[in-house]
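What follows is a set of notes on a single structure, which appears directly below.
For this depiction, one protein chain was excluded, whereas all remaining protein chains were kept in their positions.
And now, chain A:
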Amino acid sequence: MVALGALWSATAHAGKTLDGIKARGQVVCGVNTGLAGFSAADSSGKWTGLDVDVCRAVAAATLGDAEKVKYVPLNAQARFTALQSGEVDILSRNTTFTLTRDASLGLNQTAVTYYDGQGFMVPVKSKIKSAKQLKGQTVCVQSGTTTEKNLTDYSKASGLGIKPIVFEKLEAAEGAYFAGRCIAYTTDASGLASTRNKVAKNPADHLILPELISKEPLGPLVRRGDDEWFAIVKWTVYGLLEAEEYGVTSANVDELKSSSKDPVVGRLLGSTEDTGKLLGLDKEWLARAVKATGNYGEIFERNVGPKSALQLPRGLNNLWNKGGIQYAYPVR
């Protein structure tokens, strides 16, 4: 019924997304209901995380204020309908980019904000050291995710005969795992780290197995049919990456804007060329985004990096010239 209702309300939503956002004075952003490091609300209701920072950067670029974001917590099932129907402007919620989703859901996948892979977590006392030992075992998983299908593919390819126990809510899947109903819990490795860190009574009691069984490029999605908005979200992410590459941080952005002699930095910050004009924005769009959230590296460090609670290594998510695969299209 929710889906039907959402589709129905779609008719009320007309015009370009950006016009709507400007008129409303708010970017409406679909986020995870609670995934520490990516999108989670603290006790005072303030949302933080890597996915949340993408929304804040977009709000800073389009509206000039990173706080002008309305967060809509969405579970895995509601997320696509919410975006399709116009309930949210961006879906920034650890969503994997796949062909089916690209081609059949009426959505556009913008740019990858986190390269991930699906893994397994088991209790240390189970003495399981490898996913290959999960033969015939029960595994807890959240429904409506690529995870569910990857698990089946892996189980079939390796002849493991894993029994999935599928829960509608993330919290229920985690709860069943921690209660001992399943031998293992599976989701993206970043999600496992988040769960182990924030939900487990004692994180040291749980082991993330070495196998990664899939590629999970995660990033924000927008509705199809609004190329202007698609470009704004995509280039905001690229801009944050480019800012890191050229050493522009939230701390030095103001100074560099007036003093930098580097032509690339001048272009990025709008002091020489006006890149924002092509996107329908003003020339300081990216400078404001970097000022509000920091560049991609700062966002990563603050939310999920080695110094944060999650302690995820930079790994694949390092820049292309530092051993990773984060390679932004040039902002020019």
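By our rule, contacts are C-beta pairs under 8 Å (C-beta built on N, C-alpha and C of every residue); 3 or more make two chains touch, one makes a residue touch a chain; residues count from 1.
Going forward, contacts and distances are computed from a predicted model.
Think of the chain that is not pictured: of "Molybdopterin converting factor", "Cytochrome c oxidase subunit 1", "Acyl-CoA dehydrogenase family protein" or "Amino acid ABC transporter permease", UniProt labels it "Amino acid ABC transporter permease".
Contact with the chain not shown here comes from a single listed residue; of A:Q137, A:T187 or A:T236, that residue is A:Q137. Contact with the chain that does not appear here is found for just one residue of A:L105, A:L212 or A:L316, A:L105. Checked against the full complex, the candidates A:K68, A:R224 or A:K283 give a single residue touching the omitted chain, namely A:R224. The missing chain lies against chain A, touching residues 1, 3-4, 7-8, 10-11, 76-77, 80-81, 84, 100-101, 104-106, 126, 128, 136-138, 140, 143-145, 148-149, 151-153, 155-156, 162-169, 172-173, 176, 179-181, 183, 223-225.
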